[in-house]
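Apart from one protein chain that is not included, each protein chain of the complex appears where it belongs.
Take a look at chain A:
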């Protein structure tokens, strides 16, 4: 007599999943997971991947005008890294059962988002440095905890990405340091750039905790490890001494050390602006999407040619 083993019940699967999360172990692609967890991860990883790809544009804007060959090489390599990050993240997302092509369609249809910071324009070469220092710096604060996120492929992608991002941050800061040792015009350029990017950088941590709709469940699932406000505070505390060493002023009259809290107090970002930018009304939303859509559409015939050529080659190999 043979017995067919009974498939585990949904309750048993859920219990096993919960135990994995409780032990801070990794969930892997072939493990059972609740649908909500899968959907949350797809949303978050896709948004992260899209951010890398859209994020190529603001800095890419200055590759053609980089003021030295060394800076041109650094910037081009950096923007190329962002494309690489997009690739790992789309691959991590594909382990959840969705294809890169589908995710790109969702982005182009406006059904998935990317980081709002990339909807701000880059207006001088100093912005290349400021993006490295503040924007990549804020991204690192957000992303380092994700190296310990509960979903294995995402966490492992983040380890590599964080290493490269910290390198990017270093190059941005080094560019600003170099410019500050240059002419008066260059110093003014750096200050003007920091003035523009400071508040949008603080907004990169998302809305305040009491207004962040997805945070609680993501924390419970171990997808997210720290709250928005905790990370924002950490970023401010780290950045203030760096700004002093650089010789720039952060544009916040309320910024001061609070010895009692052991942290810096700082002003409130303009949350209405963040909401507007997320809803599509930032300075560059339409431009960024049009650029991505044009690249995608202009490349359609190439992707079709590659597919047709691969099919023909496979057919000939069979004969």
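In this text, contacts are C-beta pairs under 8 Å (C-beta built on N, C-alpha and C of every residue); 3 or more make two chains touch, one makes a residue touch a chain; residues count from 1.
We adopt the following convention: contacts and distances are computed from a predicted model.
Missing from the rendering is one chain, named in UniProt as "Phenylacetate-CoA oxygenase subunit PaaC" (options: "Phenylacetate-CoA oxygenase subunit PaaC", "Dihydroxyacetone kinase subunit L", "Pyridine nucleotide-disulphide oxidoreductase family protein" or "Iron(III) transport system ATP-binding protein"). Annotation: of A:46, A:79, A:93 or A:131, A:79 touches the absent chain (contact as defined above).
Contact with the undisplayed chain is limited, among A:186, A:227 or A:275, to A:186.
Touching the missing chain, out of A:47, A:191 or A:242, is residue A:242. In the full complex, chain A makes contact with the omitted chain through residues 53, 56-57, 60, 63-74, 76-77, 79-80, 83-84, 86-87, 90, 125, 137, 140-141, 144, 147, 159, 162-163, 166-167, 169-171, 173-175, 178-179, 181-183, 185-186, 238, 241-242, 245, 291, 294-295, 298-306, 308-309, 312.
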